[in-house]
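Take a look at the structure below.
With one protein chain held back, the other chains of the complex are shown just where they sit.
Our next item is chain A:
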Amino acid sequence: MNDSLSFEPPKAGSVVGQPVNRIDGLAKVTGQARYAAEYDLPGLTYAALKTSTIAKGRITRIDATAALREPGVLAVLTHENLPKMAQTPNTLAGKYAIYGMHMGYMPMTGDEIFYAAQPVAVVVADTFERATQAAALVQVTYEEARPVASYQSAQAEVFDPNGQGFVFDLKKVTRGNPQAALAASPVQVKATYVHAINHHNPMEPGATIAHWEGPDRVTVYDSTQAVAMSQQSLAVVLGLPQEQVRVITKFIGGGFGCKFNLWPHTVLATLAAKAVGRPVKLVLTRQLMFTSLGHREDQEQTITLGATQEGKLTTLIHEKTSTTSPWDIFAEPNAAILNWLYACPNYESSHRVARANVMTSTYMRAPGESPGSFAIECGLDELAAKLNLDPLEIRLRNYADLDSGTGQPWSSKGLKECYRRGAELFGWSKRSRQPGVTRDGQLLVGWGMATASYPVRPAQGRARVRLYADGHALVQTSATDLGTGTYTIITQVAADGLGLPMDRVRFELGDSTLPTAPASGSSVAAATVSSSVHLAIQDVWQRLAAMAVRDSQSPLFKAPLTDLTNEQDRLVLRKDPSKGESFAALLQRQGLTDIEGVGNSKSGEGFEADQLAFDNKPGTKQTKRSMYSFGVHFCEVKVDPDLGTVRVSRWVSVMDGGRILNPKTARSQIIGGAIMGIGSALMEATNRDEYFARYTNADLAGYHVPINADIPDMTVEFVDGHDPYVNAMGVKGIGEVAMVGSVAAVANAVYHATGKRVRSLPIIPSKVLGRDAV
């Protein structure tokens, strides 16, 4: 960006920051919002997956005769006749080449079975019912071997992946001298926390419609969080130039991380469409959602805390053991959050993993930070109890004024204000120090709290803004809106930047033909997309300004560029805003129907240099800063001492997410994240059979997620989170920080209610009553 024109982010009084209703709300409440499986293409056919009944072994024979005899069946694809792929993620080189399929094994590339419900055949028919029935008729014979079910299995080989992780390297990290510090610590807490397998279970299953428009050109309507990355990845898999693959996701029915990676079912649908020469629709059944898009892995974390008698941390040691798949080395990096959350001079983290016959685990909302915060926030609570300290007080005593991990200053940190305001809203000062003594009738009442934090991850993306002389604008980027409010907040940003009412701005997203945006995940969408749109608008104004000063009929003719700014839809002299003209007048005189600008935004750690240049503060000394969102959750539970049932009865969250573009949609994200935490704390667990390595509760009747009756009134507030460093808009992101700490807040409240520390999730009645190991 050149610095000839000063253009400020929207000011108070603008629509940015206002609780505007969702602009896609009308489409959603009338059933008009169209999701991936809802495109009616001529000649559409339906695919159904046949999946393996064993978790380990080999296919010895596949007989499709009966299936092919069924009416309407067009093809049965198996590993013997699947169209060839140019690349698969089944080798390390393949993983590097296919950027967005880095957690995958491409099935039907051979006869080997690695996990239960691995696809072994794709059946295509003219109707959904016929495809489904024919898939049941495909006869598969296996040579079966005994699978490994988890890191806990007797035959599991647990190893230290030190540095071998593909997505997260899982290196051992040591800061200071943690063991010596521990030996010298007068107070110590060591505890192991067990986390169940969790599944994202977005309401919309994974779904793909693949349509080959020519022998080397395909359009894929896919339920993906990552339109541009999917396009790139599919192109590599199919051996096509990237522009020959188009991915469209106008609406997506939730993702929470499981629709980030490109998964095999999308590739299989695309190959099936090629094989039958007609568009193919493949929608995963709810059951297959448990084995097709990853999950949060089964894991245990042992943390060892050393502290002074005053409760100041002296050392933090984190050891994690978890299950990974036969082909990946993946584990959520839980310990990372321990390295920045509190002031502590000594730190160590290490991982151990075991390969088991399971579908690979993947990112799930706040991957690492959520389960990691469960361990540290419960551990700190245990330390507070040991020292008879208030849980909030011990957090204040360990408040990190600098990032302990790097020694860097924070870009901004409103955590103290979150604590203060949250405690005030919740009435925390009235909490009894003693657990197990507060009652509401027969029920035990407990109060718990936990800190939330999540990094502002680096990301970049582009946007294009076309401003029409008739006073309308078109804003475009290939981002997706997971329900987080992208459609709405970007329209707000563009309306303010262009000085137009929101209904004159049309925002298009979810198409790989639009300017490349990052995947919606890691809480980068709001920050990156809003910043890129903001920069594109600045580009538009700069082009208009350059035009005006050269136009002898313009009131701004020959004005120095640095004297110009915009006011609403007018380009004006900064010192005399009455002198200027509307962009419409300027464009019309120039004989232009419209003008276009583009913006590329970089956001998060490592991009400060660009940022400072953009901020138009030449000469500002660059200091590398640590960039994080922060917050706190307060929770009240009521526990039935006879039944062991836990009900959440009150909730308060206060967050520092930087600039909040829309407090209404932002609040929805926070309550949504907290509710997912309540689910993980109290009910969510996928059970894998030890002998067969199959899930035994793979549907929504067996895998319990929170329902309306589980959730109380919730109070959410945001503190004023001005952050001049993170990105052009000062947005830190809130999608994941919303969940971080929420699990521990519930677990800590259960402890306070009962005096019993349940360290194994989910906290079900049998554990509260003490009949299971905890």
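The criterion applied here is as follows: a contact is a pair of C-beta atoms (placed from the backbone, for glycine too) under 8 Å apart; a residue touches a chain by one contact, two chains touch by 3 or more; residues count from 1.
Definition applied: contacts and distances are computed from a predicted model.
From the set "FtsX-like permease family protein", "2Fe-2S iron-sulfur cluster binding domain-containing protein", "N-methylhydantoinase A" or "Na(+)/H(+) antiporter subunit B", the protein name that UniProt assigns to the chain left out of the figure is "2Fe-2S iron-sulfur cluster binding domain-containing protein". Within the whole complex, the absent chain has one touching residue among A:G57, A:G673, A:G733 or A:P762, and that is A:G673. One of A:W212, A:F251, A:F426 or A:F718 touches the chain omitted from the figure, and that residue is A:F251. When the omitted chain is restored, the residue from A:A149, A:L482 or A:V572 that touches it is A:L482.
Of the candidate positions A:A33, A:V194 or A:V276, contact with the hidden chain is made by A:A33.
The set of chain A residues touching the chain not shown comprises 21-22, 24-35, 37-38, 40, 127-129, 200-205, 251-254, 256, 283, 285-286, 482-485, 664-665, 667-669, 671-676, 699-701, 705-714.
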